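Let's turn to subunit A:
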Amino acid sequence: MTPAGALPLRPGHMSERLVSREEVPVSNVSVPDLECREVTRIFGEFRAVDGVSFTVEPGSFFSILGPSGCGKTTLLRMIAGFLEPTSGKIAIKGRDMTGVPPNRRPVSMVFQHLALFPMMDVGRNVGFGLRQQGVPRAEIDRRVADALARVGLPGIERRRIEELSGGQRQRVAIARAMVLEPDLLLLDEPLGALDLKLREHMKVELKKLQEGFGTTFVYITHDQSEAMVMSDKVAVMNNGRFEQVGRPQDLYYRPATAFVAGFVGDANRFVGKVVTTDGKGIVARTDDGLEVRAVAAADALAPGTRVEIFVRPEAVRMARAAAGSDATAAEANHAIGTVQDVLFNGANSRVLVRLEQAGQRGGREMDVAIPQTGEYADLSRGERLSLAWAAEAARAYPARADGPSEEAGA
Partner candidate 1 sequence: MTRISRRLFACLAASLMAGALPSLASADTLRLLTWGGYAPEDVVADFEKETGITVEVTLSNNEEMIAKLRATGGGGFDLAQPSQDRITGAQAEFGIYKPLDLSRIDASLFIPSMLEATKKNTTLNGEVYGVPHVWGTSGLVVNKAKAPDVKDYLDLCDPKYKGRVSYRLKRPTLIAFAFAMGEDPFAAYGDPDAYQAILDKVEQKLIECKPNVKTYWSGGDEILNLLRSGEVWAAMAWDTGGWKLNAENPDITFVAPKSGALGWIDTFALPKRGRNDDAAYKWINFVMRPEIAARITAAAGNFTASKGGDANVDPALKARFNESFPPEAIDNIRWYPPVPAGLEAMEGAVLDRVKAAE
Partner candidate 2 sequence: MRRREVGISLYLLMTPLVLWLTLLIILPHVAMFVVSLRERVGVGTYAFGLSNYLTFFQEPLYWNTFLRTAIMSVLATVLTFLIGFPVAWYIAKIARGRLGQALFLACLIPFWVSELVRTYGWMILLRESGVFSSLLQFLGLADGPVELLYNDAAIMVGLVYTSMLFMVVPLVTTLESLDDSLVEAAYDMGASSWAVLREIILPHAKPGIVSGAIVVFMLSLGNYLTPILLGGKSSLWFTGLIYDQFITRFNWEQGSAFGFLLLALSSAIVWAGLRLSGQSLRDTMART
């Protein structure tokens, strides 16, 4: 990463690194930058973070994805040192952080609302941490200029914070954290305050910056697309627990729990009961009378078990029913429906199809991706479509006690 000479002069920081070097065996390559073991935080009766364990490899981009209130910020604040875990251990670069105050931890944090200091100009903001370490003035100036250049904002030291645009502030906040060359950079939904367009842009920027600095990022967000686009690894968090940790592709194609399947990416969700089983394969009858063939995502499911089944929109094949074509005949699951709505969105266009097999309740809708062949460019309301999907594309999970009631897609 950084040459030893460029290490921050913070005395505590230096010795921390030295100690960690000495402690670890010669093959120190495998020491994770961050390791959490059974970290729990309880507020009164409420378990905001509940037995979370994970490791973050050096130089990687690690995201924690979860709905609002699931405990992301609480976890991050424990890593930064603003909160002590009720139980469990946090180690950074192999060193136990218990009792180490935030100003002595080798981590920097980018706050949800950035927390730039309005009373200082950009240069003083970025140089703040270096000043605290007593770095000589000339060196501060040099390193501040360098950090600002690396985030693409050279020469704006004398500007006031209010004069900056949202994206510029974002980058100043990152420069301010990065100039300290932390082992670990924590980011708490740093794009939350930006407008959509800028957010899309900053996603890419952030990933590039991370690669450029080579620093380990721990990034929290409730926006799955942010997590998916930038991360090497993503942890999906719900109700204070990690549901699954894995590469974005793992989460998308092999979600481990019903929550992950519903939360990551879009999916059609069916709720029903297992009728027959055949090893991993099952046949289930949904509450609205549809028969669905699926595979159990994890453990085998006994007949009679209530299940949730998820089918991705792009896993469903479609054909114009009128054409009488047999394109969908080979698949395990079939359905006929009428087009309810066409949701045109370029490459992500979808069609909402109302299924005919649906029973008394007036039918349910399915969300289906429109193949980008041009064949369906003239698809319009009221047309009949035949749909089909493979049993392997329908993943079944034991139903959650508190799961949402049946509906299309997440």
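Everything below uses one rule, namely that a residue touches a chain if its C-beta (ideal position, glycine included) is under 8 Å from a C-beta of that chain, and two chains touch if they have at least 3 such contacts; residues count from 1.
If you want to know what made the cut, all candidates are chains of the complex that A comes from, given by their letters.
Note that the coordinates shown come from a computational prediction; the quantities given were computed from them, not determined experimentally.
Within this complex, the numbered candidate that touches subunit A among 1 or 2 is 2.
Subunit A makes touch with candidate 2 in their complex at residues 10, 13, 80-82, 101-104, 107-109, 111-113, 115, 117-120, 128-129, 132-133, 176-177, 180.
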